[in-house]
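Reading through the structure tokens given below for one structure.
The complex appears here without one of its protein chains, the remainder shown in place.
Which chain is which? They are A, B and C, in the order written, and residues in each are numbered from 1.
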Amino acid sequence: MNTFACTCLSICLAAAAAVMTPALAQQRPASAGPADPQLIEDLIAANRILAMQGVVDAMGHVSVRHNRDPNRYLMSLARAPELVTEADIMEYDLDSNPVRDPGRRQYSERYIHGEIYKLRPDVFAVVHAHTPSVVPFTVSRVPLRAIAHSGGFLAEGLPTFEIREAGGMTDMLVSNAAFGRALAEKLGDKPAILLRGHGMAVTGKSLPYVVGRSIYLGVAAKLQAEAIALGGAITYLDPEEGRKIEARRDYIRPWELWKRHAMGK
Amino acid sequence: MNTFACTCLSICLAAAAAVMTPALAQQRPASAGPADPQLIEDLIAANRILAMQGVVDAMGHVSVRHNRDPNRYLMSLARAPELVTEADIMEYDLDSNPVRDPGRRQYSERYIHGEIYKLRPDVFAVVHAHTPSVVPFTVSRVPLRAIAHSGGFLAEGLPTFEIREAGGMTDMLVSNAAFGRALAEKLGDKPAILLRGHGMAVTGKSLPYVVGRSIYLGVAAKLQAEAIALGGAITYLDPEEGRKIEARRDYIRPWELWKRHAMGK
Amino acid sequence: MNTFACTCLSICLAAAAAVMTPALAQQRPASAGPADPQLIEDLIAANRILAMQGVVDAMGHVSVRHNRDPNRYLMSLARAPELVTEADIMEYDLDSNPVRDPGRRQYSERYIHGEIYKLRPDVFAVVHAHTPSVVPFTVSRVPLRAIAHSGGFLAEGLPTFEIREAGGMTDMLVSNAAFGRALAEKLGDKPAILLRGHGMAVTGKSLPYVVGRSIYLGVAAKLQAEAIALGGAITYLDPEEGRKIEARRDYIRPWELWKRHAMGK
Partner (left out) sequence: MNTFACTCLSICLAAAAAVMTPALAQQRPASAGPADPQLIEDLIAANRILAMQGVVDAMGHVSVRHNRDPNRYLMSLARAPELVTEADIMEYDLDSNPVRDPGRRQYSERYIHGEIYKLRPDVFAVVHAHTPSVVPFTVSRVPLRAIAHSGGFLAEGLPTFEIREAGGMTDMLVSNAAFGRALAEKLGDKPAILLRGHGMAVTGKSLPYVVGRSIYLGVAAKLQAEAIALGGAITYLDPEEGRKIEARRDYIRPWELWKRHAMGK
């Protein structure tokens, strides 16, 4: 990557923005500059890992805050996560406006990411996905709960976003800032949120965390569904157990494995 | 492909047909000429995608209308979809008679395709499959319904074809024009139809649409079955939500991924 | 393969057997001579297909009658089906005695094959497997029934072999002629039989048939289990539908696909 040229380009864009009308300037925010190449590599790895682990199929997306500016985030243009490469990564402000190339095809639901970053300074990475094992819990009266320690982060329960409350009968997509904001408010301080008839949004303090939580949210849903099917009373994880698990949780070991699979090395 | 030779051949065949007796001529309809190579490539891709996604196993088939003549359609000879190559593609009239090589082994259920094309000018591609997650819904009193936005096209429900109504006790195959016609009439203006104890037929305005719908019909069946197994009340997709979803639906992103997998490039 | 040497060897073995005591001669029956190389290739393919399709894991076996003598059958020595090569194929008489190399490690349940061949002259190939979707039906009061046309051969129901009736509390293995005979008698004229707490034995008029039936028996079990889980009334395949399906059934199309996968060509 030609860092010099990139920086120049963003300076030029910033200069150009300065002379635009306010409305246009709002559409083309300034870039925070080139991101850490390691962060970009991890973002590409995260895309592929989510695909390889079945969290996403052709749809779904993952983003990360820019390492130089908490008011910018990085995410692919509209492409199946498995196919994402460095050239696809775009930079957005927290209103989900791209800093350049606004004509490229973009995820219509990028507002999920931007609005969560606005309300949650502790969050550095976000996943949106339609994981098959999770979707049934988004439409069922039966709440998703953790039965096993790998689901410690959801031991206190997760909120569900009902888009009908925000917009009545819609096409179900969180495709504008108002819906994104309503979702982020419903999320509150929780690690993840279910979207009725749609999927989930998951947060983390880093890409390994958000990827790990997304994978184990899918696992938790499968485990609970299987436990219910057995027909006997179930001992769920206690919220205190969940808190103690999360206090020492990291995803170092799985991240080493997943990234090696994803990057083929 | 030698287009010139192909055209010549089809002219010769048309000429030969002209001097046949009427009955024979009906069996050997004229070709519409060589199809767009891009369409053929997409048809081969569609075959492989359906196999890779588990929509079909060794059985099942996909067809597309000929780009030069809406009264002709293209489909492989009788072969497992995963193995289909350009040399296997045959051209049929809407009575499902091949324009050449009638001695090759053909799908006995090709009438599903021809009869749907006759009644549905809006349909340009058809899939017939025995997707394992869908089959249970073809024999159950519990109707298949959408719980998630990916199943928007079935939010208004799908009809079921009971071959006993058309033919009493049969070998279950839609292997003649009468059964094909009865199925197409039962389909009506819906996007897809279930076949009792057998599988499904899915329609689309293009190969990406029919492939996308076939895949997500299988997904919808899995999601609903899992939601039912949880045991709680279920919020289904509202038909209005389904219509709004379909109004902006395309399969561009998944088709890019699927085709790349299928064609190995 | 050196056919000349093979034939010589079997002649020598036969000559050796002629001078043994009657008891020993019974243990070392004469060979029918070298089998058709195409049949051997299909037997190896059958082994691999059953593994690739999940019908068998490391355990389970498939046999075929010798093309030169209906009183001999061919089967691998005791090895995981996926690993079987030509050098592993042994020849047995219908008492399941090997014609040579009795010291090689053999399937202890080969009597399933020999005893079925004795009672069923119409059967030319046998599979024994512990397919995971089928095993639950071997211990449940709920009988395995066909909901779909791919399970036509089981529309009239399958018998279940309870080894406790033949031998009380055992190690569950059909590891002698008496248990094999009891199983074959219980099979009667049916295409397949379930073994309580164990698995299944499937018959066919050829390797493609027995492999196809074994695969689709596993599919039928999955489909029925899923239909039951939906909770609504189920329309099962009518026995007359099953007979009509089987009257025109062949496994040409899937066999082409499966064999290509298995032999890597």
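Assume a contact is a pair of C-beta atoms (placed from the backbone, for glycine too) under 8 Å apart; a residue touches a chain by one contact, two chains touch by 3 or more.
All values reported here derive from a predicted model rather than from experimental measurement.
Partners of the chain left out, restricted to shown chains and counted across the full complex, are A, C. Within the full complex, the residue among A:Thr131, A:Ser150, A:Thr170 or A:Ser206 touching the omitted chain is A:Ser150. Considering the whole complex, the residue from C:Asp122, C:Asp171 or C:Asp189 that touches the absent chain is C:Asp171.
Residues of subunit A that touch the chain left out of the display are 147-150, 152, 219, 222-223, 226-227, 229-238, 240-241, 244-245, 247-248, 252-254, 256-258, 260.
On the side of subunit C, the interface with the absent chain consists of residues 57-59, 78-80, 82-83, 105, 130, 132-133, 135-142, 169-173, 196-199, 225, 228-229, using the contact rule stated above.
By our rule, only the chains that are shown with their structure count from here on.
The pairing of subunit A with subunit B is characterised as different-residue: of all residue numbers used at this interface, under half are used by both copies.
Subunit A and subunit B have Cα centroids separated by 36 Å. If you average the CA atoms of subunit A and of subunit C, the two centres end up 51 Å from each other. The set of subunit C residues that touch two or more partner chains is empty.
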